[in-house]
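Presented below is the structure to which this report refers.
Here the complex is missing a single protein chain, while all its other protein chains stay put.
In order of appearance the chains are A, B and C, and numbering begins at 1 in each one.
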Amino acid sequence: MNFASDNWSGVTDAVMAAMARHKDGFAPAYGGDEQTAAVGRKFCEVFEAEVAVHFVGSGTAANAISMAAGARPGGLIFCSADAHLYNDEMGASEFFTGGTKLIPLTARHGLIAPETLAAALARFPDDSRTGVPATLSLTQASELGTLYDADRIGQLADIAKARGMAVHMDGARFANAVGALDVAPAEITWKAGVDIMSFGGTKNGCWAAEAIVVFSPQRFGGLGAIRQRAGHTASKARFVAAQFEGYFEDGNWLKTARHANAMARRLADGIRSSETARLGWEPQANEVFAVLPKAVIARLRADGAMFYEWPAEEVAVGPEEDLVRLVTSFATSAGEVERFLSYL
Amino acid sequence: MNFASDNWSGVTDAVMAAMARHKDGFAPAYGGDEQTAAVGRKFCEVFEAEVAVHFVGSGTAANAISMAAGARPGGLIFCSADAHLYNDEMGASEFFTGGTKLIPLTARHGLIAPETLAAALARFPDDSRTGVPATLSLTQASELGTLYDADRIGQLADIAKARGMAVHMDGARFANAVGALDVAPAEITWKAGVDIMSFGGTKNGCWAAEAIVVFSPQRFGGLGAIRQRAGHTASKARFVAAQFEGYFEDGNWLKTARHANAMARRLADGIRSSETARLGWEPQANEVFAVLPKAVIARLRADGAMFYEWPAEEVAVGPEEDLVRLVTSFATSAGEVERFLSYL
Amino acid sequence: MNFASDNWSGVTDAVMAAMARHKDGFAPAYGGDEQTAAVGRKFCEVFEAEVAVHFVGSGTAANAISMAAGARPGGLIFCSADAHLYNDEMGASEFFTGGTKLIPLTARHGLIAPETLAAALARFPDDSRTGVPATLSLTQASELGTLYDADRIGQLADIAKARGMAVHMDGARFANAVGALDVAPAEITWKAGVDIMSFGGTKNGCWAAEAIVVFSPQRFGGLGAIRQRAGHTASKARFVAAQFEGYFEDGNWLKTARHANAMARRLADGIRSSETARLGWEPQANEVFAVLPKAVIARLRADGAMFYEWPAEEVAVGPEEDLVRLVTSFATSAGEVERFLSYL
Partner (left out) sequence: MNFASDNWSGVTDAVMAAMARHKDGFAPAYGGDEQTAAVGRKFCEVFEAEVAVHFVGSGTAANAISMAAGARPGGLIFCSADAHLYNDEMGASEFFTGGTKLIPLTARHGLIAPETLAAALARFPDDSRTGVPATLSLTQASELGTLYDADRIGQLADIAKARGMAVHMDGARFANAVGALDVAPAEITWKAGVDIMSFGGTKNGCWAAEAIVVFSPQRFGGLGAIRQRAGHTASKARFVAAQFEGYFEDGNWLKTARHANAMARRLADGIRSSETARLGWEPQANEVFAVLPKAVIARLRADGAMFYEWPAEEVAVGPEEDLVRLVTSFATSAGEVERFLSYL
């Protein structure tokens, strides 16, 4: 019963097979190989656009390098207060940008409301002595398992662009979002105003495969140099490319994501119909937030279940309860879900 | 005939098998897993000491994070003018340290002489307005395929430590050095005064596996945070650990390194006895520098041979000649070496 | 009627005379002169302790260099959401520290409550992936014209030190605080747990004279190098020293500060007894925040009065009113205060 995080899972057979396929022979280092080029073209297909792709080794790197490429002295980055790049990256974006301030926004169930963004931007006019809005980062799926639809992304992007800002999407769980919304990737990225994204493969079945996908190259400078001096230009770059090869072939990426989403729905259904537990809010991707009695949590843990308690800022939680986060992945089995639910 | 670089090679069967072995199941993220711990203990065995180990995704990251951990405002880093961290990392060490100046030292055939170091340090007294010596970085094997023996490392470290400096070893090709010198790793590291090292696995048969090995923890602060905010704390850290598992088991790392060294010796022997080519200097590890007639180079390239020309600063090269670098690896076959030599 | 800011004022006669006194002759550059040494001793007298003093050219520099000296990778800085170093310095502290995140705390009328600090620190345990508490910065007098007494500083410092943090005081208006609290400077600094401070002279009658005063030297490293590489080691350092000479002689610094405070009290008294205006809160130093009818504001501006509107987050302000900030200084005359009050 492991619902700790999707990054506790391993690697899919397809990804493993693709890596094994490329283990022999020689290939130019640092991304000059054919494999890397082929995967780059695959990204163009997926997004139905001429995109530039830069592989990196982690989601933190993808986020921070994206922020650095769009940075300017005194620029400000706006994101949800729950955002990974604000909360979980030890100040990577601040470090890579040479000290850009991040402005965390209150976000109901992980989603920034247009009016929240507008009000926050109004606090920083162009002659602000604090800094000037430079980048908006949206997380899709959000850290709280919810989703922005294309309209909402468009509204937020419009507000940001009226101030000349770049729009970034942290897509560590982008596949889960695409799978759940059932839209073309283009619809919730560049067509909605996203300029650059962190495209995650790791949480959804790769070993370590993340890509910075650039939709608006004119807005971002020096990405190659920023990545190299960060130590994120892999010498054997085909090892990342091979993972993405296995990830995309036969639509694997959406299959695994949809499986994870389905497992989350099953968990949610069970919790919804339970008498001892209740949902914190409706899950839309592969994360379920639920309020459980502490006694139940203790029994689950005693039997080896893995999951994290979560700060209960948005839901009412009684003294004998806790809010927990349950994350599903390609590796989550229906049996494990049923077993978990049997404790409720 | 691929002698371009050891990072053009793929991955050994042992490393691939170890990765495959760990593809299933769940494990704590960010290095909290048993596999990572086990490999950490393996490093302690290899170095016969209690060492701290931090995995990272590239040699550039290992170098730059090491430099950052030993940095101080106004500190200076001394290294060979050929050093990878000076020449090939797009300013990573400068970036990670917030702007430390690197002082490149003239190094005959890649090796810094003690008197060169002493003279350079004398230019920067403790009240220097340029900066104050903070770190010495030695490359082993050197960028020019040569080796420091334990005595020489000790002499250099003594000079550095008399000024309070930390001593770093860039061991991107450390296995080749250990294999060639036939010494215990401890002898040419901490016993000789090395405080921290970049231990490379990638060039010698891993996909992407590098480790920062800390011998003198009291000298280095904040390594965990520096690594995390650099995006080099892998979420599925066991993917690096697995590579090192395969790397170390049955002494594979020294077998592959010795194979590469042997192939380099064979190349060198052939060149030495050739009438059309000559060695730039005696190779000691897995890189051979040779002067070839341009016509021969052209014929080799026409038949698909891959290698790089090198700036001829230390050898006399005629107008119809060029200095070339030939790098061997675990993937280099004796047949390819013979085929190359047949052109000379 | 200029109440825009104390940094719109000029320079006192005493400071001007001291500068003129030192205009001739030669003196060692970069702070090696006798004048600088003498002023350093004067600071020791003022603080009744052996303090180290580093002059810089601005309050922003004093704050940011202090933050840099106490920084560590992944460290977090806690300050009031009103703090100058959070709001008005274009990210200087983030830049100088290489990307430290500032955590702004809600502070009633500019003063951080101990329980607010404690609650904020609890959100960042030692294994936080966001960062670890490193420095607390308190502003005295606060940006909202209020004061911490020695007890309150001690309580806050105790909470911070229980987490191993350094305590910084932004004393851009420290003289106003000392004058108003009528305490020895030591009581509200090192005796209460302050480790380092930005000691301001500029707002209180100097041209550009700020000093970093270090009470706990063991906590801060590399201050000399940090200052020099920031371009804040003045070559003709005696020009700063001369200003402080004039500032301290005959207790001028407290005389000018007390004059400014008295003018603020007079303003406050007038506003309190007015029927058209009211105080936002009780002023304690040289800044008065008052709610005025927009019509009165318009008339004042039409007649040349200078002051700023302020975001009304802590007071109820009607639709026909605005909150304004009125700052007094050594250069504020009683006549101008009376003239201002005559509009109410």
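Just so we're on the same page, a contact is a pair of C-beta atoms (placed from the backbone, for glycine too) under 8 Å apart; a residue touches a chain by one contact, two chains touch by 3 or more.
Fair warning: this is a prediction, and the values are worked out from it, not measured in the lab.
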| item | value |
| --- | --- |
| Listed residues C:18, C:61 or C:213, member touching the removed chain | C:61 |
| Contact residue for the chain not shown (choose from B:129, B:272 or B:301) | B:129 |
| Option touching the unshown chain, where B:58, B:97, B:189 or B:284 are the choices | B:97 |
| Residue of A:221, A:251 or A:318 in touch with the missing chain, whole complex considered | A:221 |
| Contact set of subunit C toward the excluded chain (per top definition) | 2, 4-5, 7-11, 13, 16, 19-20, 22-29, 56-65, 89-92, 94-95, 202-203, 207-208, 225, 228-236, 239, 306, 331 |
| Contact set of subunit A toward the excluded chain (per top definition) | 68, 72-74, 98-99, 129, 131-132, 221-222, 224-226, 228-229 |
| Positions on subunit B where the hidden chain makes contact | 73-74, 86-91, 93-102, 129-131 |
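One rule holds in what follows: only the chains that are shown with their structure count from here on.
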| item | value |
| --- | --- |
| Most distant chain from subunit C by Cα centroid | B |
| Superposition of subunit A upon subunit B: rotation angle, C-alpha, nearest 5 degrees | 180 |
| Chain at the geometric heart of the assembly (C-alpha centres) | A |
| Centroid distance [mean C-alpha coordinates] between subunit B and subunit A, Å | 34 |
| Approximate Å spacing (C-alpha centroids) for the pair subunit A, subunit C | 41 |
| In subunit A, residues with contacts to at least two other chains | 89-91, 94-95 |
